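A quick write-up on the structure given underneath.
As you look at this complex, bear in mind that one protein chain is not there, while each of the others sits in place.
Up next is chain A:
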Amino acid sequence: MEFPGVLFPSYFGCGPPKDEGGPAPAAGWGERGKVLEAGPGQRQVLPPLVPLRGHEGESWAPAEAAAVPLLPPNMGCWVPTVTPRDILYHGILHRKLRTGRSGAALDFAKQLGHFFVDHPEDAFSSLGRLLHKNFHLGDSRLRKRSVRDTTIRMTSLVENINHMEARRGCPQHQFTSRLRLFSHLCRDWLFEVPLGLLADCVHEELLLQWTSLLFDDSSTGGALAWLPPQDASSRVGRLVYPGGLAMNHLYFQDVVLEEQPRARGLPVQFELNGRIWQVAATRVDGQDFVGVRSDYHCGVWRMPGKTGAAPSPLQVIHTDVPASCLTVSPYLSGELSVCTQSGAVYLWNIETGLQRLRHDPQTLFFRDHSPWRWSDFTAHPRVLSCADRTGILCLDARAPTSCHFDFFKVGEEAKCEQGERVVLPMYLGRAHPCQHLVATQFAIYLLDERLPLVPVLKWSHMMKAPPLFADIVPGESGRSHKALLGTSHTQELLLLQYTGGSQKACQLAGPPQQLHSIASCLPHLPTQLPHQHHLLHQRLSIPAAGLAAVQHEQGQQESLLVFQLSEAGDVFYQMLRHEAALSPVPDQGDEAEPAPNPNKEDEAAAPPSSPILFGSEEEEQEEEEEQTFYLSNLEVIINDEEEEEEGVVATPAATEEPEPQASPKSVPDVPSAPAALRYRRWLRALLQAWMGSPASSCRSGPPTLSQRRLFTRKELSEMAPSVLQQYQLQLRQAMRKRGRIQRWEPAPEPPGPPPSLEPNALSARLTAAWRGEWGAVGPAGSTLQRQQALRERRRRQKRSRAHRSLSASFTSSITYQSELSELSEGGTPRTPPATPREVAVSSPPGTPPPPPTEILLSSQELRSRGIPKERRRTLRDYLSVWAEGPQDPPEAPSSITVQRCIPSSQSQLSSSQSQLSSASQPRRKRPRMGF
């Protein structure tokens, strides 16, 4: 326990922090801090001087291109996290918020609306029951006079509401006076819970949600812990992490440290009755003690030193106020410290019970409203540190009221900035018995207990969010200690190295290094269909919930393994390899391109000893097959709402906020074969689980579509009611049987005049709409749509002309090609393709060859079919568009009659070239305006 003989010079002052501006975006760079002589100077030679920062550190290079999943995805967790869009009005936050001048507007009216719609029984039951006789919602007029006197017709009101809903978010929209009147009239009596009260409650809850969205401290400390191997020879450690539906299951998973870490066997599992926020673990006398904190319960588990022994729960305590901290003593077995949000600090011994050391609802050094408290152990087993947002105090558990000293103050003592607050204190006993790490939202401080109040090291970490998780990998025999800092929402992960503490003063070694976030693996996963990509993106960018790091040696190669946990319960890892100092720190951007791994999809490329992640070897062989099966068996999910979301689905990559990704040439570009295999397995497991989850079924149900938007009243009334009824009947039957609508038996032809085209078009559109392709069909529509069709037609004409002149004999296939290329030019397809299978069925063999389209195109023919004049042109354009594509493939034996169904050319297309169909179809499904 030596104390450095000479410390780096620094000023010392007291009082509140000086107002010197504020957080700076690049404050951590470029400074040397101070300099100090490295050692006793020899005679005649000046002592070499070393800087506080900028000293050379060890070089650790990431071994993979991104974080790699360690365990299969946490199956249960599908509850989407709250987004700002859910609770903010218009979802736009202005820059002002950054400066703190104005807040965001909470859209609690929307939430109230959701409540009324989702729980009408709770909202209106009694009055609804009383009044339902007096409200009429049907279309028909009220006949009876007696009824008419006591009943109000609400249809138009409902229509008004619907219209308003459709224009939601439109800045121009105005409330109709009728709605206003109605709401004014019934505001006081209609609701089960008084509206004002309910709104207050909702608003309060929204405020809480919003503040937790900005900064949530409940996961401070992290819920991932690594229990190192029992002895040096064994390579099996244990990972402790939460999972399950509500993150309320505690898992102990054996992990073998090899070339790539892998899980061994099934995890030991405990179900708890609360969401796990923090998992803390230390080893005392060869036994691991694991403390688990949820809101109102804290528990402790013991992991016996013997290998293969199962963890056993020891004790649980219940708190009235949510606990905010749980740390495990590294000295005495079964001793922990607990803090609650009421400001109480307890020393919890399994044998002797709880001892309250301190209870003070006020903060330590100045007033701060946060109820967050933290406590940790120090170099003295009886002295605990107690922290809140304003600083840290150390107190002796034997005489907590009289024996204490100030350890860290947010103020001039540590040269803090205004608004700076303690976010995460951590005892670094494994690196040096006297050192503590204190992280604020701006900087990290390294403190030595022997020199309180003056940080021995300070560095602005420049992270975008306050670091909530940290871990330390002690460096032995004079090597640098590695500190890892992690943030929650932004998933940032920073590796810092520092040296010193005993003989020499502490120095920051080397520049800080950013490690991969969980979301970084998104581009390395196999390409997905847009909605799955969206799901994946959502899943991977869920806030982080914990981190753990371990250093181990693989032969001569030292590696640093970093585990990350996401709030969804997924565990990822990344490996860093130590590079022995060769030359000055290499510029990684300058290095030659890393060896690419072109056949990463190739199973054979995996080394024979490649670890098996989640399955047997047979599965591995089936992999390829199943992969394609997945792709072909996708359901088409088209959802109204999703489309309104400014094309989140459309081009997932493009609409994302451009995250700074300045690293197209980072160390390895492509995941290694084992990593790629893990990606695919993880993805497969995730998608499989998702398909079976209630979340997917409620989202991927048949597209709901308002008829009103599809057909005008006039269109519907033009049709013979009997035909309409027939179709409705068929539709219902098909729905009941869950069959395909396209298999309809052709309706018995009404005798007499040839069927008009109108019902045909209607049926076709109905069909297509039912299959989720309404965007593709329809000659009738707005002018915009017509223009689009026209433009498209011209383009296609041009193209096909050019192609034809090249080689007329390949017309058809070339057209497909051009379609494909068009597809790729036009960006990602907006909607996923329909399954080829479904389409293939739609072409019953043996139908007569199609009549030449020219017949349809002539105006006489159109007139004879009773098509209004203004529509003829559109129809002609439309038909000619379709006629051009597969001009006349004479060899195509199977094609459907155009007579029955206009988009038959489409089915023709797909049947003749089924392998291309999945690619060529989306073009036609591009949703158009005006429907």
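Throughout what follows, a contact is a pair of C-beta atoms (placed from the backbone, for glycine too) under 8 Å apart; a residue touches a chain by one contact, two chains touch by 3 or more; residues count from 1.
Operating definition for what follows: contacts and distances are computed from a predicted model.
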Check your understanding: UniProt protein name for the omitted subunit, picking from "Histidine-containing phosphotransfer protein", "Proteasome assembly chaperone 3", "Transporter" or "HHIP like 2"?
Key -> "HHIP like 2"
Exercise for review: Have a look at A:A63, A:L106 or A:A344 and name the one touching the chain we're not showing.
Suggested key: A:L106
Exercise for review: Among A:E64, A:D217 or A:D254, choose the residue that contacts the chain missing from this document, as touch is defined above.
Suggested key: A:D217
Point to revise | Chain not shown: contacting residue from A:L112, A:A465 or A:L686 | key: A:A465
Exercise for review: Tell me which residue among A:L127, A:L142, A:M164 or A:L207 touches the hidden chain in the full complex.
Suggested key: A:L207
Practice item. Extract the touching residues of chain A with respect to the undisplayed chain. Key: 1-13, 18, 20-27, 29-37, 41, 43-44, 46-51, 54, 83-84, 91-95, 97-98, 100, 102-104, 106, 207, 210-211, 213-215, 217, 285-286, 330-333, 369-370, 379-382, 389, 398, 413, 418-421, 423, 429, 432-434, 441-442, 450-454, 462-466, 489-490, 494, 511-514, 541, 584-585, 587-590, 657-663, 665-666
